[in-house]
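The complex is shown incomplete by one protein chain, all other protein chains being positioned as in the whole.
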Amino acid sequence: MEAVLAMVIGTLYGGGLYLMMRRNLVQLIIGLGLLSHGANLLIFTAGGLRRGGAPILAEGETHFAAAPSDPLPQALILTAIVISFAVTAFALALFLRTYQTTGTDDVNALKETDP
Amino acid sequence: MTSIILRTATRYMFPPLLVFSVYVLMRGHNYPGGGFVGGLFAGSAFVLHALAYDVASARRLLRLDPRDIATGGLAIALLSGLPGLLDGGAFMHGIWWDLHLPGFELHLGTPMIFDIGVYFAVFGVLLALVFALGEEG
Amino acid sequence: MTLLPALPILLPLAGAIACMLLRRHGALQRGLNILFSVLILGAAVALLAAARDGSILVLQAGGWPAPFGISLVVDLLSAIMLVLGGLMAVAVSVYAWFDMDEGRMRFGFAPLFLIMLMGVNGAFVAGDLFNLYVWFEVLLTASFILLALGGERPQLEGSIKYVALNLLSSAMFLAGVGILYGMAGTLNMAQLAVAIGQGGQGGLVTMVAVMFMMGFGIKAGMFPLFFWLPASYPTPPAAVSAIFSGLLTKVGVYALIRVFTLVFCGDTAFTHLLILAGAGLTMLSGVLGAASQHEIRRILSFHIVSQIGYMVMGLGLFTALALAGTVFYLIHHIVVKTNLFLVAGAIHRLKGSYDLDELGGLYRERPYLSILFMVPAMSLAGVPPLSGFFAKLVLILAGLRAGAWVVVSVALVVSLLTLYSMTKIWANAFWAPAPEPAASDRSGMDRATWRRFLLPMAALAALTVCFGLFAGPVFGLAQDAAAQLMDPAGYIRAVLGGQ
Partner (left out) sequence: MLVLLTICFAAALLAPLVHRAFPRRAGTLLAAAPLAVFAWLGAALPEVMHGHPRVEAAPWVEGLGLEAAFRLDGLSMLFALLISGIGALVLLYTQGYFKNHPQQGRFLMVITAFMASMLGVVLADHLLLLFIFWELTSFTSYLLIGFNHERAEARQAALQSLLVTVLGGLFLLAGLILLAQVAGTWRLSGILGQGDALREHALYLPILALVCIGAFTKSAQFPFHFWLPNAMQAPTPASAYLHSSTMVKAGVYLLARLHPALGGTEAWSTLLTAVGATTFLAGALLALGQHVLKRLLAYTTVSALGAMVMLLGIGTTDTLKAMAGFILAHAFYKAALFLVAGGITHETGGETSVDQLGGLRRAMPFTFACALLAGLSMGGFPPFFGFVAKENWLHAIGRHPGLVAATMAGGAAYVLVGLSVGLKPFIGRRPEHLHAHEIPWSMRAGPLVLGLGSLALAFACGPAGHALIGPAASAVAGETLPVHLHLWAGFNPCLAISLATLVLGIGCYAARPLFGRAAGRLAPLVRLGPDAAYRGLLATTLRFAGWQTRMLQTGILRDYIRITVLTAVALVGAAFLHAGGIRGEARLSPLSLRIGLVSVLMVLATFTTILAKSRLRSIMSLGVVGYSMALLFTFHGAPDLAMTQLVIETLTVILMALAFHHLPVFKHGSPARMRAIDAAIAIGVGAAVTVLVLAALHVQTPTEVSDYYLDHSQALAHGRNVVNVIIVDFRGLDTLGEITVMAIAAIGAYALLKLRPGKGDTP
């Protein structure tokens, strides 16, 4: 199964980057979104897919009867999801503001600051 | 048309969403849930309101500036790390109290207070973002 | 030790919270900004004092033993970086007191500044790879906003490039973290060092190492990954450029040093050679970029790139002397570069321009400002006996001892070109007569205020001179830090406790 997911991850990374190399600001940010999905899935997969239940103890128990899925990658991904949400939201505001200021959403037109 | 449906839905959804968000927050330590999701639900209630009516009305409903709420959440989270120091532990060392209230027992710890901080931070942030973007145009 | 190593993170957060709550009070925030910068510096100095004898301070957050909780680790390198960060924070916050406009102040300059410091400091003390990622995100997000705050067109354009490329770098870093976790089942750097040191994964480690090299290389501004830097650094207000130039890329360098001395040191013939080659190209490409520019902050920005090459060169050579050179270079560079950007800001304040064609006559009009430019500029170019000379000398010495002729030759040529660009600024902005004699002073400050305004620059310039004249103790510190880096066992023992 992991091999399939590995290819999905590859697709997400490749697709994200392809979009980032387009000329529209919207595509840039959507590309970033794909990229962060790819990174999250990568952590999830590389951390090892254990086909167990949720890492939540039932009430009254003190030990997991069967090994549940690995909780640590889940915690990391949770953090990563929220961070990328915040950053995406900021980027949205930035791009919106840029569009309002420069009047273009063409990335190629934004080259004044370079020599 | 859609707006009427949405408004009606919002009217019914709004209070349960808020209550549900607190519920998700409080049980997060033992069941799926927690401050993140709780905060997101609470924020969603107001987002829904903003979409159904407008941002200004949602702001009025909230009264507080969402950035202050986020800051407050951050402050709660930061402060929750300090009691552990008094106990001689490291920063963010968990301290737990058993509160015997009439009727039921509450098992309360600094990590849960931390989670409450997360709840408010996420709640405030979400609204600040949505309001700011919603007020454009 | 239950709190001290966390203070560099918590103090700025507390300050930021206070500033956010007081966001309507610009003046109060200016004061709080300075106050908390001083406090951070104090905490950093205390940490350096504690780590000076070679002991490594470890705080296990939440009291969870490593590798299960998050370890905050302060070794000598971390402590040095923290102190430098604190110094720059104080200098720049004082500068911002005078220079930052009210609008930016009310829309969060102070909290963002402090949060950025929080991220920077967090990166310096993180003993856990994912935690390092989080601190990187903290400092990056804060820097995104600081860069764009104010919303002038060049700022926005620069920000887009900065944001896009740095998020790309974060994605690579995060992917590396994920794979590393998959291999070693831990995120604690000390335990990762143990796990990878035990071997068995061979080539995969090298591949992951390259991922980290890319991720940190982008943040450090190495060739050919530095595009975002010259595109964005010259755009925000002077105080922002200054703190960026002093600290941000250096966090990338710090992270490179940390992981490539602690975790990835099994295949140095490949990884460190790659780093060395990157260092040489970075130096050269950056300095050529600088030579082609005609605007002070652009010149300085390209020079950051070039100087990063020197710092990374020490890591690539990977000897104790070379690493000591890198540490010394970091110390030197952070002080000097921040200072140069501040001086550039003062020039802009005075003349309303950064463009060399529009500047002139400053040597005649402003002798003190001239000295304040000359000292860091010549230090950057490596004129003895300023700090930059010793920094370069150590690296060249280390390079010659290691027989790395090519990179040493590049380093020597680059230092000549650095001198060239510094004299270009000097000759055009200071020596040459002003193109139009009328415009003399736009600063809007009286003499006394102007003097106070120059105070942070004077302090940093004095520091540069001291680092040169008293290079002995400073270099001794760098050597001790390098010795710790060359002996990861001490770090591992301190974190994991005798395992």
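Read from first to last, the chains carry the letters A, B and C; within each, the first residue is number 1.
Definition applied: contacts are C-beta pairs under 8 Å (C-beta built on N, C-alpha and C of every residue); 3 or more make two chains touch, one makes a residue touch a chain.
Because the structure is predicted, anything quoted here is derived from the model rather than measured.
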Contact list for the unshown chain, restricted to visible chains: A, B, C
Residue touching the undisplayed chain, where the options are C:Leu32, C:Val92 or C:Ala231: C:Ala231
Missing-partner contacts on subunit C, residue numbers: 13, 16, 20, 23-24, 61-62, 64, 67-70, 72, 102-104, 106-108, 111-112, 115, 118-119, 122, 130-131, 134-135, 137-138, 141-142, 144-145, 148-152, 160-161, 164-165, 168, 172, 175, 178-179, 181-187, 195, 200-204, 206-211, 213-214, 218, 224-225, 227-228, 230-231, 267, 270, 274, 285, 288-289, 291-293, 302, 324, 363-364, 367, 378, 383-385, 389-390, 393-394, 396-397, 400-401, 408, 412-413, 415-417, 419-420, 423, 427, 430-433, 471-472, 475-476, 478-479
Subunit A residues that touch the omitted chain in the full complex: 1-15, 17-30, 33-34, 37-38, 40-42, 44-59, 62-64, 67-72, 74-79, 81-83, 85-90, 92-97, 99-100, 105-108, 110-115
Hidden partner interface residues of subunit B, rising order: 28-37, 40-41, 43-44, 47, 51, 66-67, 70-71, 73-74, 77-78, 81, 92, 94, 96, 107, 109, 111-112, 114-115, 117-118, 121-122, 124-126, 128-130, 132-137
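One rule holds for everything that comes next: only the chains that are shown with their structure count from here on.
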Pairwise touch network: line, ring, star, complete, or other: complete
Of B-C and A-B, pair with higher C-beta contact tally: B-C
Chain centre separation in whole Å, for subunit C relative to subunit A (CA means): 28
Whole-Å gap between the CA centroids of subunit B and subunit C: 37
Subunit A residues touching subunit B - in the complex, by the definition given at the top: 54, 56-57, 59, 78, 82, 86, 89, 92-93, 96
Parts of subunit C lying in touch with subunit B, wherever the complex brings them together: 2-3, 6, 10, 13-14, 17, 20-21, 23, 59-63
Contacting residues of subunit A [partner subunit C, same complex]: 13, 20, 25, 28, 32, 35-36, 38-39, 42-48, 72-73, 76, 79-80, 83, 86-87, 90-91, 94-95, 97-98, 101-102, 107, 110-115
